[in-house]
Structures are given as C-alpha cells and as structure tokens.
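What you see is the complex with one protein chain gone and the rest in place.
Moving on to chain A:
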Amino acid sequence: MSTHSTIAIVGAGEAGTAAALALRERGWEESVVLIGNESSLPYERPPLSKAVLVDETRPGPKTIVTSERLSELKIDYRHGCEVVSIDRTASMVILSNGAKIGYHRLLLATGARPRDLNVPIAEGSRVATLRSYEDATRLRELIGQGCEMAVIGGGFIGLEVAASSILRGASVIVFEAGSRILSRAVPVGIAELIRAKHERSGVRIETTAVVERIELCEGRSCVVLAGGQRHLADLVIVGVGATPNVELAQAAGLAVDNGIALDEMLATSDPRVFAAGDCCSFPHRLYGKRIRLEAWRNAQRQGVIAAANMVGEDRPYDDLPWFWSDQYDETLQMVGLCCGGEIPVVRSLGPRGQLLFSLVDGGRLVAACGFGSLGAVAKEIRVAETIIRRELKVEAEALANPALNLKQLL
C-alpha cells in the first residue's frame, strides 16, 4: 500500500473517530489509519461523569464504533499507541514503538487534558481528575455511601461529578474560585437554577473559594482555602477546565493560538495537516473571532468537516457551539455564544424549565440556554439554533411569551 495515499488520524476520541468514519462515507478508498493512545475501542466521554460514575453494572465504555465495523470499513485502528512526533518534511508520524506512518493528509485530534490546579498538593493526599474511562471506574470505586468529597471547580465536570456522587450516597462540597458557578459558559439566571437544584439535592457550593493548597491530615486530604479555612475530605476531585494537547503540533512547527490554530476549513498552518475537536481553535464567522470549544458535538462535527476537506471538499466549518449537561434528572442545553453585553430575555416553561435568550443590540439572537426536562428544553433550543444561524432579528416580547410557538419566528 502506498503511504502517499494514507490519511493518518492522531487521536481516537470523538473527533478522530468521526473523521475516520466520515472518510469512508465520502468515498475515500485508500488507507485510513486511526491512532489512539488508549487500549479500548473508541468510546464516548460524556457518560464518564454521568452514567459511568453512577452505575457499576455497565459492562464497559460506550463505544462509538464496533471492531466489526472498523474492519468492515478497513479502518486500521492502532490502539494503545502514542505518537511521539510528526516529521512534516518526510510526511510521516512516528509512534512510540518506532513505527512510522506516512501520510497524504494528517488529522490531529489530540483532545485536551484536565488543567492543573497549580497549587501545592501533599504527597499521599487523594486528589483525582476525570478524563478517561479508567479514571471514571477508579473514581466509582472510591465514591460511595458516606464518602466525604470535595470538588474543586464549579464548571460542567465538577457539577456533574457532584450530582453523580450524591446519587451514590456521598456527601459533596464544591469549591468555586469565581463569584458564581458555570461563569464561563452559562448565563447567570440559568446558573442560579442549577445551583438551587444542587443545593436541594444536598450539595454544598462555596463560591469565591480559592484553593491555596491541599495537605494531608491524619490520612485524609485537607483543602486549604485562601483565608485559612480548612476542609477535610476522603477524596478531592479537580475539575478546573482543560488544556488543549498542542505539544505534538507545536514541536512540528505548526501555528498554535489557544489550541492548534486552524483556518475556517480546519486546516493548520500546513495545508496538508488538519485538526479537529478540543485541541484546536478556529475562526467563527458569526462571532468574528477565534474560538476553542471543549464539547462533544463540536468534536464530532469538526471531525466530519475536516474529513471532507481532507478529501478535497471545500467546506468551511460554521456549526454553532452547542453544549449539553445532565444534572440529576434535568438537562441543560446551550447554543450559540455570548461575548458580553447581551440583553437577557427569560422564557418560562413553568415547572418544566426555563430558557434564557441573549440578544445583541438590534434584536439579533446570539445565544440561548435552557434548563429543565429534556422534552421541554430540546425543541426550543433547536429552534433557537436556527434563528441564530439565520441571523434573524426577533422581538424580546415574542421570545418571552410562552404561549407563542418559537417556530413562528422563523
């Protein structure tokens, strides 16, 4: 097989796997090599902080694709393989076992890793992060009835871990350094609803709680806050964001700017090398700036678009940012992006939930966020997505009127 006709994909998460499948869907008949550093089949990460953490009867990770399907599609899946470098002059990637894979096009889907807390952590204290299936199953063993947990970071991962741990009978306190939870992504009105939900479920949430260090006290972990407050825990979980895995790209001389820097076609500074998912930043036509997303749908859809462009299509990536999170029996969905200064408009769905729309001057909708039952929230967010994409102007009064079907605004 000629190596010049190989498309190599580094990273077998959501983006890399979606790309491999999409290459075949688009008729690419030459070789596809998918390189992953974990030993299992490609699997979905969203359940790791949710169902996997709660339910030990699950037999294994939820795989994205079966091994039968991979062989049927002739996708050469190299699992448990680390790529150590890219030789762009020779068009090769080099694996840790010394193997070399030549490429015609290369996709970097290296993902992200949990950001370091960057405080002193005493040796022997029990401090963990969550990214892989292995992390999740190990944590599940530790989280049980009576376990006293401290979660550092009031973002999506921290709060999902808190909800799952409460369901397992643990007690949980969340320390958030900012003035409120979910401050990076969720408008304040919705964040308040989520906070109330957690507090009703028994989670304690402390905001403006800056962790200074973690000590070891009589065999337990002790979270020490700025100001001296001390909190003992059996287990500390850190969820303070993610750092894009850019080292491989950087070492190969590719441009990096808060992630591997791409153009709107998802190509890197080398037109034969593409990237997708949590590891990359890209310009978005609607927001007029470079953004990086840590999100499941973005990873999957960028994988598909990168695959299309690697086989010669010319498709700019302009999907809207979309996030979801499960908290207990309720769902949060968000679409679009707030850049600051938007006018919030509340649409109440009664006991079924609430939506919050963000309008800019002139009545253009730029983001929508909903929290409540899936059935109530999902359709409304889907319509909002269409309104945002079409850059429609809408009346705040119409959005706020629950009697009005949002579809009428299209």
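Quick notes on this structure:
The rule is short, and it goes like this: a contact is a pair of C-beta atoms (placed from the backbone, for glycine too) under 8 Å apart; a residue touches a chain by one contact, two chains touch by 3 or more; residues count from 1.
The rule is short, and it goes like this: contacts and distances are computed from a predicted model.
Taking the options "Non-heme iron oxygenase ferredoxin subunit", "Molybdopterin synthase catalytic subunit", "ABC transporter permease" or "Tetratricopeptide repeat protein" in turn, only "Non-heme iron oxygenase ferredoxin subunit" matches the UniProt protein name of the chain that is not displayed. Touching the missing chain, out of A:V10, A:L23, A:L41 or A:V65, is residue A:V65. Remark: the omitted chain is touched by one listed residue; of A:A18, A:V186 or A:V203 this is A:A18. For the chain missing from the display, the contacting residue among A:S49, A:S125, A:S164 or A:Q300 is A:Q300, taking the whole complex into account. Only one of the listed residues, A:A378, A:A396 or A:L409, touches the absent chain: A:A378. On the side of chain A, touch with the chain left out of the figure occurs at residues 18, 21, 44, 64-65, 69, 296-297, 300, 324, 331, 374-375, 378-379, 382.
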